[in-house]
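Omission of a single protein chain aside, the complex is shown with its protein chains in their original locations.
So, subunit A:
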């Protein structure tokens, strides 16, 4: 009886049906784990949209749901970039909004009334489950080991490198784009392996979806041609490659051109040219292949290959020529800065100013990938064992992914899938070696030693390390040690991922959490407090000027028009705001009047020690303004003569007189006993007399002083300067009488 039971337990997982069932159950559990680990923020805070860009996506989704698809497509938004407005429908990637819109309407059709906000908040975790499944499929194409796919799925599900962009509430393009990226790669491998037009068309379809979702589609657009090119160079041109590539390119390009934001870019810009070039080159190779099969002759073949190489060179030269003559747009700044790493700092400060465009220090790699980062090279090495077409893909992807991730922090996201796949291959090959109950018998393999020479000769083209035949592991103790060690590392990995997700990636950044001395949690909710104040106390069309970081949040939460926002399409407009912030009041006031600004919003962390405030970002405002008005705003003026950036009594004159400085520290010293005012971010004591403002009135300051809102004064009733008016109020007499005239706006 008990023996039967043992037998039954031992048999579980041996039958094919049971295995598939187990596999489905495991995948479902993995998806569950992936979703669950992304819910920290919802549990800790609430179901809320995070950060900056998601607020715009959320606003756009609400617009889509309320006004229908066609209105969304033609949406002109007059509540941002005042007074320019933004052709929103034509300048966004609609994939994300349309996805949530479709889910919303589908649920409605099923009579499940779900708030659109909850769909938006939970979209990223839901798609992370799908991503785990997609990496399972992709890994299964790489290896015959059944466990590798499952390991890849769980790695992908909980790796912090992906979680960082897909926690609940992080309603951004990357939320669905990483799933599409991995799935498109899977379909590409499938199409390439089978030479199937159907899979190629599927690949093109998902590529089109990817283009509709994220600007990072260029990664696919460059990686697939590169993979094909490497295959061609290795002499692996085949009709399978031809069919897969041409199907993907023709259909995928057509699909991508349907997106208004992309339009004709695929035939006009440099980052799409490799795909076009390889398409043409493949046609040529296809023709030559046909000719070769028809005409034998070795010399003729040599001639053909030289001919092909020559055409390739001529094509490349033509491309360079067309670019220099201006028919093809050169690399856009953002892409170019990936290659010439010093370019952005000199030419496009707005790109260099974004924190996620900074290069990656090594702790970030370990933080985001933990042990996968050292299993990754081992997995890539395993790919060299067989080096079939799909393994070449992993190698190429690994090289380029790690280069890009090193140059830009945010591209860690595109590296994570390949790391998970490669690490899973390494891990599963370790488990396959050491988790076998059967041990080899030593006497069987003594004979093998003799025939080793022959084996070595046979395996000359392969890797040196795999020249000898596999024997297996003899000792059970050795097996036990390795397996328990690996299990320990895996458990540590899970702990690490959970810890990182919980501590680093689950803060909405709209709501801040801090610990009280007794250990209880204290929520700092200044942002929403201030935005709610704006919503309730200002006119519906009151224009808010703030630095561009807060544009989307003001639009989303306060529903007020803004001058600039996180869609940084107009550098001059941003520089205008930068100039207004960094100039004297007399210069800023006309700028604000001309842009009909009603309120100015600044973020100040000095009281709380909140380091992400505007004074710390101030130099970027200065730099961006200097890029447009180099004679009026100078970065040098904001440093002390000794080259320090200071805010205390020693601060430079330009700094002290700048609007940003005045707004940040206005009335701040009233909070402290005289002479004790302190800035807790910069850690300095402020001068005893605080700055005075003459053209702005303080309108609102949030509980912890993080957000300060100032109202722009109207022109003086008696035609005076605001400075004079303030002086009069303080009881200082005018020195010289001035001629009275109508109210005018002084422009310096």
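Going forward, a contact is a pair of C-beta atoms (placed from the backbone, for glycine too) under 8 Å apart; a residue touches a chain by one contact, two chains touch by 3 or more; residues count from 1.
Here is the rule we go by: contacts and distances are computed from a predicted model.
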Which of "Serine-threonine kinase receptor-associated protein", "THO complex subunit 6 homolog", "Pre-mRNA-splicing factor RBM22" or "Oligosaccharyl transferase subunit" is the UniProt protein name of the chain not shown?
-> "Oligosaccharyl transferase subunit"
Check the options A:97, A:282, A:405 or A:558 and report the residue that touches the missing chain.
-> A:405
Of A:284, A:311, A:354 or A:371, the one touching the omitted chain in the full complex | A:371
Taking the full complex into account, find the residue in A:361, A:523 or A:671 that is in contact with the omitted chain.
-> A:361
Tell me which residue among A:76, A:489 or A:569 touches the hidden chain in the full complex.
-> A:489
Among A:239, A:258, A:481 or A:521, residue touching the chain not depicted | A:481
Interface with the unshown chain - residue positions in subunit A = 341-342, 346, 359-367, 371, 373-378, 380-382, 384-385, 387, 395, 398-399, 402-403, 405-407, 426, 429-430, 433-434, 442, 445-446, 448-449, 461-466, 468-475, 478, 481-482, 485, 488-489, 492, 495-496, 499, 503, 630-631, 635-636
